[in-house]
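Removed: one protein chain of the complex. Kept in place: all other protein chains.
Chains: A, B, C, D and E, in written order; residue numbering restarts at 1 for each.
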Amino acid sequence: MTDALQQGRALLAGMNPTLEQALSDRYDAAVPDMAETLVEWAYGRHYARDGLDLKTRQLCTIAALTALGGHTAPQLKVNIAHTRAAGASEREILEVIWQMAVYGGMPAAINGLNAALEVFSAPEDA
Amino acid sequence: MTDALQQGRALLAGMNPTLEQALSDRYDAAVPDMAETLVEWAYGRHYARDGLDLKTRQLCTIAALTALGGHTAPQLKVNIAHTRAAGASEREILEVIWQMAVYGGMPAAINGLNAALEVFSAPEDA
Amino acid sequence: MTDALQQGRALLAGMNPTLEQALSDRYDAAVPDMAETLVEWAYGRHYARDGLDLKTRQLCTIAALTALGGHTAPQLKVNIAHTRAAGASEREILEVIWQMAVYGGMPAAINGLNAALEVFSAPEDA
Amino acid sequence: MTDALQQGRALLAGMNPTLEQALSDRYDAAVPDMAETLVEWAYGRHYARDGLDLKTRQLCTIAALTALGGHTAPQLKVNIAHTRAAGASEREILEVIWQMAVYGGMPAAINGLNAALEVFSAPEDA
Amino acid sequence: MTDALQQGRALLAGMNPTLEQALSDRYDAAVPDMAETLVEWAYGRHYARDGLDLKTRQLCTIAALTALGGHTAPQLKVNIAHTRAAGASEREILEVIWQMAVYGGMPAAINGLNAALEVFSAPEDA
Partner (left out) sequence: MTDALQQGRALLAGMNPTLEQALSDRYDAAVPDMAETLVEWAYGRHYARDGLDLKTRQLCTIAALTALGGHTAPQLKVNIAHTRAAGASEREILEVIWQMAVYGGMPAAINGLNAALEVFSAPEDA
C-alpha cells in the first residue's frame, strides 16, 4: 500500500468511512482500481497535505464545485456533508455558495444553493 | 449612495484603496457606472457580508478562479493580492490552487500555480 | 431602498411581478437579503440600464445560458418566459439557441432546444 | 443535396440509421432544416473525413463530452452507442472516461462513468 | 458548391469579404476544406438563416463569446467587427458584454470589455 493511499484512508476514516467501499462496489469491476486511485489522489495527495486546514480545504471545494456549474451537484452534495464533518456550519457553506455568483455567474450560484438546501432539509441531516 | 456601495467602499479602503478609481478611469466612459456597480455588488453585497470571515472568502475566490481555468489569470492575480491582504500566507494560497487539480483538472491547477508564482516573485512582493 | 433596487423592482413589475417574493420565500432564511440582492444586481444594475433595448438584452441572455451548457436549464426556462414578455417570438428564441451550436457546441444547442420546446409546449403557454 | 450531407447520410446508414428522422421529427417544425444541418456538419463534414479512423474519432468524442461535464450526459449516451458500433469495447470506452479525471476533474469523470454504466447495463445492450 | 456554402459566401461578401481566403491560407494545407466548411456551417447554415435579423444574431454571438470566458478573445474581436458591420453601435456591444457579468461571472465580463476596448481604440477603427 502506498503512503498516499494510507494517508487518504486514515483521513476518510474520520470523515466518510464507507466511501472507498461504496466506490469500489460501484466502479471497480468496470474500471479496475478506481476506488483506491481516487482515495490515493484526492484524499492522500490533497486533503491530507499540510499547509492548510481541512475545513478551509473543504470550503474551497464547495466554491469550486459551485462555480463549475450545476452538473457537479452530486459531488457538491457529498462534499457538503464532508464540509460539515470538517467543522463548517450550514451558514458558512451557504455563504461560500452565494459568493460564487460573482465568479461563476448567477445560475451557478442558484444551482448550488438548491443543492445545499436539499442536503440541509434531508431527514438524516436533522 | 446605497448602503451596499458604502459597505463595499469601506471594505476596499483597507484592502485595495485605489481599485474603484482605477476601474472608473478604465471603464466608466465606455460603460457608465461600471466601477460603482462592481464595488456595490462584489464588495458590498458579497465580501462585506456576515457569516464567513474575509480570509476564507478570499481563499474560496482563489479556488473558483483556478477551477474556472487559465483565462481568469488577471483576476486571479488581483485576488491573490487581496487574499494576502486578508491575512493568508503564500503557502495557504498555493495549497488551494494545487487542490483544484482534483476538481478543475490538472491544466487549471498548473495555470493557477503559474499565476501565483508570478505574483509572489514580483519585486513589489518582496 | 437603493436606486438600483427600486429600478429593478420597477422593471420586474411588468415582466415577472412575483419573482422577488418567490426568491425571498425560498432563499432569504438561509441566505439573508438574497432576493433583494439579485433584483438590485441583475434587474436594477443590468436589465434596467440604458443603451440596449430589453428584448435584445433578453435574447443575449438566452444565447449565454445556452452556450454555458445544459446545467443552466432552469434559468434558461425562466428567461425564455421573460424574453417572450419582452416581445420576442418563439421563433426568434429558437433561432438564438440553435445558433449557439457554432459557439458552445452541438450538445449545448440541443440541450437548449429541449428546454425551449418544454416551455413552449407547456399548457400555460398555449 | 450537398456532398457533405450525402456523405453524412452514408456514414449514418451503418452507425445509426434512424437518427436523422428522429431529429427531424423532434426539431424541424421548430427549427427548419435542423436535422439535415446536423447530419451535414457533424457526420458529413467531420466523422466522414479522411485522416483518422472512425473508432478513434468516436473515442475522442467520448473524451470531449466527458471533460465538458455532466450536462452532456444525453449526448454522451448516444455517442457511447456510436462508439460501440465503430468497434470499440466497453473497456476502451470506460478507460477514456476515467482518464478524463486528469483533464476535466474528478466530478466530470465520475458523471461520465455513471452515464456509461447506465448504457452498458440497459437491457437492449445485453 | 452546396447551397449553404453559396449562402454563406454571399453573406460574407458584405460583412468580411476576405475571411474565407484568410482562413484557407492559414488552415487548409493542414486541415483540408477547413475554410469552406466553416463558411458553410457558420455563415451558410446559421447567420444566413431566416427568423432573426443579422444584428441581433451578432449581438447574441458577442454574449456567448463573452460568457464562455477570456480564452475566446480572438474570436470576440473578429465578431465585434462583424457586429459593427451588421449595424450595432459600440455602446450596444459594450452593454451586451457588461450584462454577461450576471451569467458568466465578473472575470468573463471584464475580459470581454478589455477585448472590446482594444478593438474600439485601434487606429483602423477611428
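Convention: a contact is a pair of C-beta atoms (placed from the backbone, for glycine too) under 8 Å apart; a residue touches a chain by one contact, two chains touch by 3 or more.
In this text the structure is predicted, and so the values were computed from the model without any measurement.
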{"item": "Option from B:R45, B:H71 or B:R84 whose C-beta touches the chain left out", "value": "B:H71"}
{"item": "From D:L5, D:V31 or D:L68, residue that would touch the chain that is not displayed", "value": "D:L68"}
{"item": "Residue, one of E:Q7, E:T56, E:T72 or E:Q99, that touches the chain absent here", "value": "E:T72"}
{"item": "Contact set of subunit E toward the excluded chain (per top definition)", "value": "26-27, 30-31, 34, 38, 42, 65, 68-72, 74-75"}
{"item": "Where the missing chain touches subunit A, by residue", "value": "2-5, 32-33, 37, 40-41, 45, 50"}
{"item": "Missing-chain contacts mapped onto subunit D", "value": "41-42, 46-47, 49, 51-52, 56-57, 59-68, 72, 91-92, 94-96, 98-104"}
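One rule holds in what follows: only the chains that are shown with their structure count from here on.
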{"item": "Path length in the contact graph (subunit B to subunit C, fewest steps)", "value": "1"}
{"item": "Intersection of contact partners for subunit C and subunit D", "value": "A, B, E"}
{"item": "Other chains in touch with both subunit A and subunit E", "value": "B, C, D"}
{"item": "Pair from A-E, C-D or D-E with over half of its contact pairs in common with B-C", "value": "D-E"}
{"item": "Remotest chain, subunit B as reference, centres from CA atoms", "value": "D"}
{"item": "Comparison of B-E and A-B (more C-beta pairs in contact)", "value": "A-B"}
{"item": "Geometric centre distance via CA averages, subunit E-subunit C, whole Å", "value": "23"}
{"item": "Rounded Å distance, subunit A centre to subunit C centre (Cα mean)", "value": "30"}
{"item": "Residues of subunit C engaged with two or more neighbouring chains", "value": "41-42, 65, 68-72, 94-95, 98"}
{"item": "Pairwise touch network: line, ring, star, complete, or other", "value": "complete"}
